[in-house]
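For this depiction, one protein chain was excluded, whereas all remaining protein chains were kept in their positions.
Up next is chain A:
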Amino acid sequence: MNKDVWQIGGHELTSRFFIGTGLFPSPYVQKEAIRESGAEVLTFAIRRINLASTEDDSILQHVEGEAFRYLPNTSGASTAEEAVRIARLARASGLSDWIKVEISANERTLLPDPLETLKATEILVKEGFIVLPYTSDDPILCKRLEEAGAAAVMPGAAPIGTGLGILNPYNIGLIVEEAKVPIIVDAGLGSVSDVAQAMELGVSGVLMNTPVAKAKDPVGMARAMRLAIEAGRLSYLSGRISKKRYASASSGHEQFIVK
């Protein structure tokens, strides 16, 4: 098989695993998990510096010196305006012009606000960002985000951190069929079976944080997820059999010994 590369905003990627950097039990475990994941893209959040603490709690000190692409998110934003402000702050770091638009209007579900997400995507694309909106698994909405200039569109499998897996595989499949930009399933995945299912539906990649960081062994789970992505991707490219209602024997009926 040829090297299975893909692109976002003109940047070539080999790994299909975007990994989040929150919730890990320690910086050491996080670093090892990132290594095992094979991820080339790491996500971050933007927050106020804790001025009461002299300790450097910046995430960057733990990943510096390695060749990652940074995907900061706009978490904490509940409007397009707030997301645009956070995106500008993220870009001012000089580390990345990629931005994951994440706008939640409901604290209990953290589900994305689709209208604000579209609005923020339009603004940020005009400002020259490489925009990856996290959004609902609605096929028309995903198309609209693509038309607004999103470099990739990231529908959620289920609410953030729930591990419920792909609640609407039919929609994810439709989104992939219609898309001209990469589709990345972001949020709600829980296990390798969810990940393999996502890849079999034809998505270009998956973004995960909680299912790795909160696993009993995050390093082992990072590797398991990487293998699931590879397996699911290869299965998608290889073409699974269609489902049948009744049995069909593997060896045929022609030369049965007992007849």
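Here, contacts are C-beta pairs under 8 Å (C-beta built on N, C-alpha and C of every residue); 3 or more make two chains touch, one makes a residue touch a chain; residues count from 1.
Just so we're on the same page, contacts and distances are computed from a predicted model.
Name of the non-displayed chain as stated in its UniProt record, restricted to "ABC transporter permease", "Heme chaperone HemW", "ATP-binding cassette domain-containing protein" or "Thiamine biosynthesis protein ThiS": "Thiamine biosynthesis protein ThiS". Taking the complete complex into account, A:160 is the one of A:160, A:192 or A:215 that touches the chain left out.
Of the options A:89, A:115, A:140 or A:237, the residue whose C-beta touches the omitted chain is A:89. Remark: the omitted chain is touched by one listed residue; of A:21, A:117, A:162 or A:204 this is A:21. Taking the complete complex into account, residues 20-24, 30, 43-49, 51, 54, 56-60, 70, 72-73, 75, 85, 88-90, 92-93, 95, 160, 187, 207-210 of chain A touch the chain not shown.
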